[in-house]
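The complex appears here without one of its protein chains, the remainder shown in place.
Letters are used for the chains, namely A and B, taken in the order the chains are written, and counting of residues starts over at 1 for each.
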Amino acid sequence: MKNTMMKSFTVGLILIAMALIPACRSSRKAKPTTPTTTVTETVPDVSATAATETVVDTQTDFVREDPRPTTEELPTDLDALNRYVQERGHVRDAFFGYDESALSADAQAALTSSANWLRSNPQYNLLIEGHTDERGTEQYNLALGDRRANTARQFLTALGIDGNRLRTVSYGEERPFATGSNESAWSQNRRAHLVIVGTR
Amino acid sequence: MRSRFLPLVTLFALLGGCASTGDVARLQNQVAELQEELAGLKRTTAAKEEVQNVNQRIAEQTEQLLRSSATLVSKVDQMEERIQNTQGTIEQTNYRIDRMAQQMTQFQRDLELLGARVQPAAPGSPSSEITVPAPGPVVSAVPSENPVDVYQAAYRDYQRGNFDLAISGFRDFITQSPNSDLADNAAYWIGESLFSQQKYPEAIAQFDSVVTQYPRSDKVPGALLKKGFSYLNINERAQGIVQLQYVVHEHPNAPEAALARQRLRQLGIETR
Partner (left out) sequence: MKKILAVLSFALPALLSAQTDVTVTIDPSQASQIVRIAVPFPDSVPKTAGATVAASEEIREPFFAPLTRDLAYSDAFAIAPLPPGIAPTIEVAKRAGAHYLLKINVFREGPDYLVDPELLDMTGASVLKPQRYRSPRAALTRTAHTIANNILRIVRGTPGIFMTRIAFASNRTGNWEIWLMDWDGANQTQITNHGVISILPSWAPDNERMVYTSWLKGTSDMWIINRRGGGRIRLHTGLNLNTSATFSPVNNDIAFVGSTNGNPDIYLINDAGGNIRRLTSTGSIESTPEWSPNGRQISFTSGRSGTPQIYVMDAEGTNVRRISFEGDWNDDATWSPDGERIAYTSRVRGRFQIRIHNTVTGETRIVAGEGSNEQPSWSPDGRWITFQSNRGGKWQIYRMRADGTDLLPLTSQGENKEPDWSKKLE
């Protein structure tokens, strides 16, 4: 029992060392390109406005010099508002790989643009729902949904969104977006769904 | 075993970070430069457009800075998942090795039995061309109860809540097979059975013997912690606290250390 433990430890060390090298390299390659381009492609104007406001938070000097105060008319009804921001891609759900809770580059881009919108609309809070596809077991999937919702939450707080504005709930596989037992339905259901909720 | 990977996770995070901490520092420098530039511009002329330009560049840099730190967070997540997968593979391999080892033991035992049965026939028969090599001193031809059966019967009793029977069964097993791979487990289960019966002083003595007799057993952190819990359950607070602190100190990465810290916190004692 003790011998195998040591053996496995050594094997583990080697395996991890092997895994480390490509991890470091690939991440260096991926980072500067993907997220930046995706963001500017999809939501150019919003990110600009949002960016101005970020500066407002840290550099009080420029508060009054904001050149383009955006006066975008937002629907007052919450359902309508959620449809509005999702359709325009201002707020976007993060999708996950099978049995994964780590954020892909696409998911990061979606959350980045959502963070921008939240920054420029500080009067709203966000509910993050964690969902999974139907292929796993229900009980473990509830826990996986919780993890996904919180991965998204942590990413948003890392982007500077106040944690007090973000609430999470897991639905596991209990409330699927798409029905059907095929990959297109499954991939639709593996997500952190962002819902704008009440004003502060 | 699980806990030994923790430092690796940290190492991992650091290595993953090496790329981005450089980036972050560079970005910070750039932001500082831009701010200086901006301040200069403001002082000399109020070139509105230029201010706006720089303003936007600062915003972009800040966003990139935030994003790279957010990316770092999810990169650590990904790495953690990868480590877990590796560990799973190792565990599965170990399981297969264990099973094979068990089969080998069984095979060996069968062979010995076969040898023991062939042996008595050999001297009588003159045509003994096939000489069966005696595997050491031949024990009784019919073996007494298989030690594994004794262990399993005791464990069955434990599961059924027949703790007295379980204790005597595990004791028999240790007497019969003191060098077995399962001896440390049996000793632990005796302690756990006593603990289940709320016979805490006896449990303390038994968990103690797990630690002294089998110091390298994977049951040691559990035995130490439950020794501490036993003390607390009979209101020997000081002894209990010392035990829990010992677990934290000696096995900082075992799951038992986290449990000890939690209990200490409930007792109003902070651990680092």
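Keep this in mind: a contact is a pair of C-beta atoms (placed from the backbone, for glycine too) under 8 Å apart; a residue touches a chain by one contact, two chains touch by 3 or more.
On a predicted model such as this, the values are computed, not experimentally measured, just so you know.
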| item | value |
| --- | --- |
| Contact partner of the left-out chain, one of B:Q35, B:Q52, B:S69 or B:Q87 | B:Q87 |
| Among A:A94, A:L111 or A:L144, residue touching the chain not depicted | A:L144 |
| Chain B residues that touch the omitted chain in the full complex | 2, 9, 80-81, 84-89, 91-92, 95-96, 152, 155-156, 158-161, 188, 192, 196, 219, 221-222, 225-226, 229, 255-256, 258-259, 262 |
| On chain A, residues whose C-beta touches the chain left out of the figure | 99, 101, 136-140, 142-144, 146-151, 153-154, 167-171, 174-175 |
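Basically, only the chains that are shown with their structure count from here on.
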| item | value |
| --- | --- |
| Between chain A and chain B, centroid-to-centroid distance (C-alpha), Å | 32 |
| Complex interface listing, chain A residues touching chain B | 1-2, 4-5, 7-9, 11-13, 15-16, 19-20, 23-24, 27-28, 31-32, 35-36, 47-48, 51-52, 54-55, 58-59, 62, 65, 67, 100-103, 108, 111-112, 151, 154-155, 158-160 |
| Chain A-facing residues of chain B, complex | 1, 4-5, 8, 12, 15-16, 18-20, 23, 35, 48, 51-52, 55-56, 58-60, 62-64, 66-71, 73-75, 77-79, 81-83, 86-87, 89-91, 93-94, 97-98, 181, 184, 216-218 |
